[in-house]
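A single protein chain has been removed from this complex, and every other one stays in its place.
Naming follows writing order (A and B), and every chain is counted from residue 1.
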Amino acid sequence: MTTIDASRPIDLAARPDNYLTHSRGFLSWALTLDHKRIGVMYLVAVLASFLLGGIFALLLRTELLTPGQTIPGVTADVYNQFFTLHGAIMVFLVIIPSIPGALGNFVLPIMLGAKDVAFPRLNLGSFYLWIAGAIFTLLSLAMGGFDTGWTFYTPYSTTTSTGGVIPVLFGVFILGFSSIFTGMNFIVTVHKLRPPGMTWFRMPLFLWAIYATAIIQVLATPVLAITLMLIVVERLVNIGIFDPSMGGDPVLYQHFFWFYSHPAVYIMILPAMGIISELISVHAHRHIFGYRFIALSSIAIAIFSFLVWGHHMFTSGQSPLMNTLFSLISFSVAIPSAVKVFNWLTTLYKGNISLTTPMWYALSFLVLFTIGGLTGLHLATLNTDVHLHDTYFVVAHFHYVMMGSALIGMIGGMHHWWPKMTGRMYSEKLGTAACFVIFIGFNVTFFTQFYLGSQGMPRRYYDYLPEYQVYHVISTIGSYVMALGFVMTAYCLISSLFSGRKAPANPWGGGSLEWQCTSPPPHDNFATQPSVGDCYDFRSLRWDEKEQGYVVDPALAAEAAKHPLH
Amino acid sequence: MSSIPSTHAAGHDDHHGHGEHAKYPFLAHHFETPAHQFDSAKLGMWLFLATEVLFFGALFVAYAVLRVRFPEVFSYASHYLDTLMGGVNTCVLILSSLTMAMAVRFAQTDRTQAMLVCLVLTFMGAVGFMVIKYFEYSHKIHEHLVWGKTFYVPPEGELGQAERAELSKAPEPPPATLNPLDPAPAIVPTLAVLPAVEASAIKPASRGPVGLATPREQAQVERLPVPSEDPAFTKPALHLADPAMPANTHLFFAIYYCMTGLHGIHVLAGMVMLAWLIWRGARGHFSSKYFTPVDVGGLYWHIVDLVWIFLFPLFYLIH
Partner (left out) sequence: MAHGHSPSRSPHGEPHPLVGHLVPMWMLFAVGGALLALTAITVAVRYVDAGEFNMVIALGVAVIKATLVALFFMHLRWDRPFNLLTFVASTVFVLLLLAFALMDTGQYRHLQFEGNPPEVESTLQSQAPGAPVARFKPYAP
């Protein structure tokens, strides 16, 4: 039964006040308890970190244009710092917090029809913990940086003399707690603040994804926290727990580290998959296919992700028994992801596809995630991984899933909810063009790296044999193209703030509750409790020329109500 | 604006919205009823406790791995821990858990005075725990029963004089007869043979019991009295002179300090939390209508107790 209220878009005229204009001044933002403002602050912070991490990426790719030194002053040690900082910033400051912190915070309560998250002050606390973690990371840069790789493997991380290791470990520890508190908040919000009528299987799939992500955040992150503290203690007082000469075990560190870090990569990808579910169904104007399968596969991925961490350790000295076990289980973790891809493709089939910028990002995701996921199987296979481990093949694989999928999902989601967040429409031409440039640049950069890796080019290497150079040059050119694409995206979105057309409540024809309030939403989200129907049933929506957006047509709604889809 | 049918289940208050919030000043705007808020707070706290379980859990795994690899280290070194002090600490924490649960009950039944008394008693229990821990730690640290390389540095005072005098001399180079490529018959040759010492990047193994390893330490042995002849050696402090001490005993103390230290930090945090509850309770914030902070604070305190319930047998009761 679709019960979207036709009167809602009238809010625009009656109540011009929205969450952005509700109160003014620095403190009204710094001490806000409004989840929407916190989401916006996260977005700005995360994008700034993305810029910093991206600069390190461009630096390291530029350095790799020639074997040996390319950029004057960049020695091997400096290069090590480049890739370490690129990795640490991107993983801990950008991808893990981005979708839950920025888009999740903004959208989750509104999609639920709630007034706020369960613990608004904890939410603000999470944001400030992120800021503290970022400050510690910058502090570590000032204190000499760190060159251990974002994975901080012992014995190097416990013995290296670069001065920035302990500050960044504290920084990541704090960021871990930011992540944990966000996860706690979201789990309680989804459990307790759903409106009457919204059963679990009526929730939008983005919320299922955020919920599954939150489970991982709560269960996995503490193990990372204690592992990093053990490294700090090891550096400070040399307890010897990871030091073989003192009876310790360096592989134990890897067990602890990857017990978090493998589920962490699912923290990165699950929310993006949730976004793709929304983008595909809304922009193809078709009910999502296999709702329950997609919802339950999110939970399955969350649980399975804890069983496979050893596939990062196949060549570390882990026993052959464990190697075999982890390899076997890793194959199974691909299954729920494949279930999702098939359901998305089936949703597109015979859909009324609008080739909007979010749809282009969703289509990019499908291509890039398929490549990334399938190459993950190459790496899960024990015998091929022995050759591919620590080569560029791994680098290409994880960039396809972390950047080509998670980040692309994030940007697609940004474009999808941009009108809702800012009240402005961006230029579709520019947005689509930027998406193309990013897609092309990305593939040039990273597809080349699959070949590089299978030919034996090791990762994290400053110097290399001359026969690899031509591929490095191609990859670097691709990275510049990609950077251009991101600049275009930034221009597209930022310029929309100044010259974009005013956004209607429902520019894309979405059926979930956030499209029922104004763009931007009012301070308390909804004037009255919205009623809940099937958020993927779009039959009662019709395009309104005057509003340049979708509205509920009562006649269509009545007709749809007679034939419920599910 | 068309009216939207209220889909609330029967049983809720008739005046929803403003009514409930006016009646209960502590009720946040995004919760419908006090029960709703209470349930959410409890769930939030249980999720946090789940993270604490995993936080300590990783250290329990490290303990297990070390104990499986070096069971003789754990059997030997646990004698240096005072079972009585550990047992007293356990009882102190159990009683403080009891007083905490009583405090929650008194809050629930509007007996604010009794609640404050119980909270203060819980706080005193925490203080007592930390005091006993202070004595344990300071005694061990004094005798260098600590983590890492310090374990092998002779302690201050007359106990370590002979060793310290010896160590202050410059170390002698290893004798020419030393040939690591010539294994003794007791060692099965399937182990990898190490290359010549000078070029190797592998650090030499930690000092084992006195009487083994390098010639310098051999010289020290000759100076120390033999345990059977000197009654002073029945004191547990002089671990360095005990030939029965297994290799890598420092790992026991490493994991001991990590786990009990982390637990101690949590007790301190609990003390801060209790102080905050006492402060709020004294100002009359808690009653049978609203006692959520006491309840969830109590949950945290019980988890601290729960962790210690496992730490105690794992460190102090090793046979």
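We adopt the following convention: contacts are C-beta pairs under 8 Å (C-beta built on N, C-alpha and C of every residue); 3 or more make two chains touch, one makes a residue touch a chain.
This structure is a prediction, so every number in the text was calculated from the model and none was measured.
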- Message: So there's a chain missing from this view; which of the remaining chains does it actually touch?
- Response: A, B
- Message: For the chain not shown, which residue from A:232, A:307 or A:353 touches it across the whole complex?
- Response: A:307
- Among B:98, B:117 or B:153, residue touching the chain not depicted: B:98
- Which residue numbers on subunit A touch the omitted chain? 191, 219, 223, 249, 251-252, 255-256, 259, 306-307, 310, 318-322, 325
- Contacts of subunit B with the missing chain: which residues? 11-12, 33-36, 38-39, 42-43, 46-47, 49-51, 53-54, 57-58, 60-61, 64-65, 68-69, 72, 83, 87, 90-91, 94-95, 97-98, 100-102, 105, 108-111, 174-175, 177-180, 182-184, 186-188, 190-191, 193-194, 197, 204-205, 208, 211-215, 218, 221, 243, 246-247, 288-291, 295, 298-299, 302-303, 305-306, 309-310, 312-314, 316-319
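The definition used in the following text is that only the chains that are shown with their structure count from here on.
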- Item | Residues of subunit A that touch subunit B when the two form their complex | 5-7, 10, 114-120, 122, 180, 183-185, 187-188, 191-193, 195-197, 218-223, 225-227, 230, 233, 237-241, 245-249, 252, 256, 259, 527-531
- Name, in rising order, each residue of subunit B that touches subunit A in their complex. 1-2, 4-9, 28-30, 36, 39-40, 43-44, 47-48, 50-52, 54-59, 61-62, 65-66, 69-70, 147-150, 202-206, 247-248, 250-251, 254-255, 257-258, 262
